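Heads up, one of the protein chains got dropped from this complex, but the rest are sitting where they should.
This part shows chain A:
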Amino acid sequence: MFGTGWNTVRGMPVGFWLLLVWLPAFVSPLYFHIAETERKCFIEEIPDETMVTGNYKVQLYDPRTNGFAPSSPGIGMHVEIRDPDDKIILSKVYSSEGKWTFTSHTPGEHVICLYSNSTKWFSGTQLRVHLDIQVGEHAIDYANVAQKEKLSELQLRVRQLLDQVEQITKEQNYQRYREERFRQTSESTNQRVLWWSLGQTCILVVMGAWQMRHLKSFFEAKKLV
């Protein structure tokens, strides 16, 4: 990244300042380890029309230094996002560092799966994945908004409050939808218990009557009765 012709480090003008500017693009400090062939999924239960942003960075385990290489450009990560109806919203391979965004169109559980595009059959080396997922108003970059729309501090604050209130409203709506689903499930259970109990009682009675009739005719045929 800094060029192969760089021999000295003491005089560090360009690279140092580049780093200072570039570092804020780096992703979150939260990370976890997965095997190279392992698939890791996260579930986001969100209302509809909600934006979800994810940042990730992958590092490959380097056995020589017994640590993780600072950057591993060779690996790619496959990001697959499914909506509550199990339809694929996003399925793309990104490089070792990536940022993805999607907006939900149905409320419910969205599943975000990450796995490396390694072609090995059994688990190879360990991968360190830095991940940051932000939902709804947390996904909005207010610095960007302030700059683009030239908002003053108070205006920006009001915009933030508006976004938060909108998110709260969506969540309340979603809550109503979930509660209705729960009610439907409970009513369905009630129906099922009722009809199956009745059905089973009927079957028992009919079975008993049939048994008696059949055996009676059997014994009569055998001349035992």
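In the analysis below, a contact is a pair of C-beta atoms (placed from the backbone, for glycine too) under 8 Å apart; a residue touches a chain by one contact, two chains touch by 3 or more; residues count from 1.
Everything below uses one rule, namely that contacts and distances are computed from a predicted model.
Chemist: If you had to name the missing chain as UniProt does, which of "GOLD domain-containing protein", "Melanocortin 2 receptor accessory protein 2", "RNA polymerase II C-terminal domain phosphatase-like" or "AP-3 complex subunit beta" would it be?
Modeler: Record says "GOLD domain-containing protein".
Chemist: State which residues belonging to chain A touch the missing partner chain.
Modeler: Residues of chain A in touch with the missing chain: 1-4, 6-10, 12, 15-16, 19-20, 23-24, 28-33, 40-45, 70-71, 131-133, 135, 138, 142-143, 146, 153-154, 156-158, 160-161, 164-165, 167-168, 171-172, 174-175, 178-179, 181-182, 185-186, 188-189, 192-193, 196, 199-200, 203-204, 207-208, 210-211, 214-215, 218-219, 222, 224.
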